[in-house]
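Apart from one protein chain that is not included, each protein chain of the complex appears where it belongs.
Letters A and B mark the chains as written, and numbering starts fresh at 1 in each.
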Amino acid sequence: MASPLPQVLLDGLFAGGTYALMAAGMALILGVVKVINLSHGAFFTLGAYVAYALAGRGVGTPFAAAPLAAVIGFAFGVFLGKSFVNPVRSHPFALPVGTLACALLFEQAAQMVWGPHPLSVAAGAPWIGPGGLVIRRWGVIAFLSSAALLGGLKWVLSSRPGLPLRLIAEDEEIAGSLGMDVEAIRYLTFGGACAMAAAAGALLSPSGAVTPTMGRAPLLLSLVVVIVAGMDSVAAIFLLSIGLGIFGNACAWFLSPQWSYVALLATVCLLLSARPAGIVALAGRRD
Amino acid sequence: MSAEGITKSFGATKVLSGIALSVAPGEPVGLFGPNGSGKTTLVNILSGLLLPDAGTVRFDGKEITRLPLDARYRLGIARTFQIPHPYPALSVREAVRVALVPRLATRAVNAGKRKDGGGTREDEEGPTEDLLARTGLFNQRFVPCAQLSQGCLRRLEFARALACRPKLLILDEVLSALSAADEGDLMELLRAANRDEGTAFLLVSHNPPLLKSLCRRILVLEEGRIVRERTV
Partner (left out) sequence: MVSLRGGTPPARSPWRGGGWLATGIGLLLLFPLSSPDAFFLDVFTTGFLLAAFAASWDVVGGVSGQITLGHALPFGAAAYSCALLTSFAGWPLPLAVAAAVLLAAVVGAGIGALSAPLAGPFVALLTLALGEIAHEVAVGHTFFSGPGGYAWGGEGGIPVALPWRDASPFSSYYAALVFLCLATFGMLLFARSNSGLILRAVAGSPITAQASGVPIARFKRLAFTVGSAFAGAAGAGFVLHVGRATATDLSLELSFQAATFAAVGGRGTIVGPAVAAIVLHVLFQGLSLPPSARVLLYALTLLVTLRFFPRGIAT
């Protein structure tokens, strides 16, 4: 009987690579808007439910659902950024609690609309690789889409269109005095990052049960990645997300899904207690 | 206080190289240096806000290099900030009281030992009002700190620093950019503290006449080294 390890690794690779999209979004929000967005997981969940709704209407694959999810995520994200995040940014109490409120609001709304029970999105027939390895088609698509999008993001950030973002992340006053509409760039970036989270949710929707609270673990994962890998390197974010995806999948497989969630929570606590340079840098930027 | 071999770099930039200085009890010392010479970094190291890469700081014969800001305050080393960060929600009186709490606690204990029923309000208010009067803030004592002018904020810094009856005051550009009246008042306050209570101080400034009129010895800091020492 073949060891399940290669399967766990492969599935973790696919999941982690897609979570990288979310983590990159979190990094963008942290760097440009300079807030911790606790509603990021809710956008992931939103994407998954969009995929579910589309599947219910018979619209093909999660891959087709992802762009729609991204658009909806962008719209909500811009709305949230413009109406709440931007005005309240300077109050240290309001941001974490407010974004958490958004997350809870969405969780409850999703529960009221679709019910608390786990739903599933059709996966389609997988390919079978060597040694009976199940290569899930949606997994490959999700991984490649994520890698492509992240590659595009890296290109944008290091070239002229990305200049405003880097400038605002470094020094807002200079950006403002150069005539950039800092407010607009902020809520547009926020919307874009939420769109990325929603796309990730749609792409990964066949991976398991779609529930209202499914976004909590990906949220923590994004935070861990950003805290450890920092906000500067897209490649570092991608690699670390893959690592965490594999780790989380291994926990879920060999122990149980609850253990995977608890392991993530414990990682967050350990990181914050050990205070790696990432947090010092993040805290320093606040001043 | 004495310091030896203080070295500090931020990344590739070496800000301080092998600084050595000393302040005798009750001695008024000035530190002069242009912008970028490392004055604030040195002050931060001496007051406990930063750790040096190398070197030691001693006070009253004990080594305190790794002691944090609040522990040094309790030892009698007080500092002021060039840019004060006032408490947004507290009044002037309350801000001074925060610094006085340990002293008040001792007074309450002593008062309780008297057979008259324990600490009265007078015991609590007395030292606070003394300090407020000395620094000219008595009439502002109910004003929220956030609404104070720059001159009053500096006075508040003084009140806060003097609350522990410090043996050494480290003052970072506390007299710069003030009105003539404020500057005069604070200079007199500093002289009085030095004269009447034997408080030594290390005054950091880029204003030579000021240093000459207040200090007995002036150190000159240039590009991370003490290059000259003059006795006034």
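Note that in this section contacts are C-beta pairs under 8 Å (C-beta built on N, C-alpha and C of every residue); 3 or more make two chains touch, one makes a residue touch a chain.
Nothing here was measured: the structure is a model prediction, and the numbers come from that model.
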(request) Consider the whole complex, including the chain that is not shown, and state which of B:K14, B:R58, B:R141 or B:R225 touches that chain. (result) B:R141
(request) For the chain that's not shown, point to the residue among A:L9, A:A53 or A:A94 touching it. (result) A:A94
(request) Could I get the residues of chain A that touch the absent chain, sorted low to high? (result) 35-36, 38, 83-84, 87-88, 91-98, 100-102, 104-105, 107-109, 111-112, 216, 220, 223, 256, 258, 261-262, 265-266, 268-269, 272-273, 275, 279, 283, 286
(message) To test your reading of the contact rule: which positions on chain B touch the chain that is missing from view?
(response) 47, 68-71, 73-74, 78-81, 84-90, 92, 94-95, 97-99, 101-102, 104-105, 136, 138-143, 149, 151-152, 160-161, 163-164, 181
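Note that only the chains that are shown with their structure count from here on.
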(message) Report the inter-centroid distance (CA atoms only) between chain A and chain B in whole Å.
(response) 48
